[in-house]
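Take a look at the structure below.
Removed from the display is one protein chain of the complex; every other protein chain stays in position.
== chain A ==
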Amino acid sequence: MTTVSVHGATKSFGRTRALDSVDLDADPGVTGLLGPNGAGKTTLLRMIATVLVPDQGTVSLLGRDPARPADRTGIRRRLGYLPQDAGFHRGFTVFEFVDYVAILKEMTDRRTRHDEVRRVIALTGLESVSAKRIRALSGGMRRRVGLAQALLGDPDLLVLDEPTVGLDPEQRLRFREMISQAGEGRTVVLSSHQTEDITALCGRIAVIHQGRARFVGTPAELTEQAAGRVWTDTQRSPDALTAWRTGDGVYRNVGDPPAGVELIPPTLEDAYLLLMSEPELEVTR
């Protein structure tokens, strides 16, 4: 059984088509949605989090249909969700906030619930700030609080919208470690516009652009798309779809290389930029 199965999902907000017939499957492990801001990643993740219903197409989560009320509640009992703009009640401490979400997750027995709250607070390294008010925490710490609430109840499906946005490099590394651990034995679907995060974490990726899935496959398969299309030169090549000057003074060009240039192995970022530069190119594996 595929944990997440989205087929032909389409969603419009007024005249704007946020998603256009997107297909996506995800199984245990970390699946990443990569794409620029406004590409439709959040819309797709909200569908997977049962918060949004597609106008057309089907969504199956954990073998259930989120369009049916009884199934939807069953899915939500096994789901953890970190929204992009996760807000917090101003006066709550870390413990109080996670405890509040635990109540919304139907953990009514106080003792058991507090044990679970302590468990996720420890998992995310928040013990030392457990009694602090959330408004006094840094952005990175708040993001961790968001992850802690998503981990309540040890969910089978974890949906994380831009989990590393706004974090400094050290915090991002710690967060990657936590997400990587969370992805052991469960299905994690996350979004990012950072190719480094996707490369570091995801076994499978979907590149979303202008509401469509431009690529679905492994990071290696995406990187392979740019094989033979990256070269360095002393100047910006007119044949390049995109080019930039690197720290060592040479230009890294991505596009259709002219004859005689020195080709170099591509990175995931090269392939992503190539895909974004060539919107007609669409590969789904």
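Throughout what follows, a residue touches a chain if its C-beta (ideal position, glycine included) is under 8 Å from a C-beta of that chain, and two chains touch if they have at least 3 such contacts; residues count from 1.
By definition in this document, contacts and distances are computed from a predicted model.
Candidate names were "Phosphoribosylformylglycinamidine synthase subunit PurL", "Anti-sigma factor NepR domain-containing protein", "Zf-HC2 domain-containing protein" or "Polysulfide reductase NrfD", and the UniProt protein name of the unshown chain is "Zf-HC2 domain-containing protein". The chain not shown here is touched by just one of A:V4, A:V101 or A:L201, and that residue is A:V101. When the omitted chain is restored, the residue from A:R17, A:R64 or A:H114 that touches it is A:H114.
Against the chain not displayed here, chain A makes contact via residues 46, 49-53, 69, 72-73, 76-77, 79, 81, 83, 85-90, 92-93, 95-97, 99-101, 103-106, 108, 110-111, 113-115, 118, 130-131, 149, 159.
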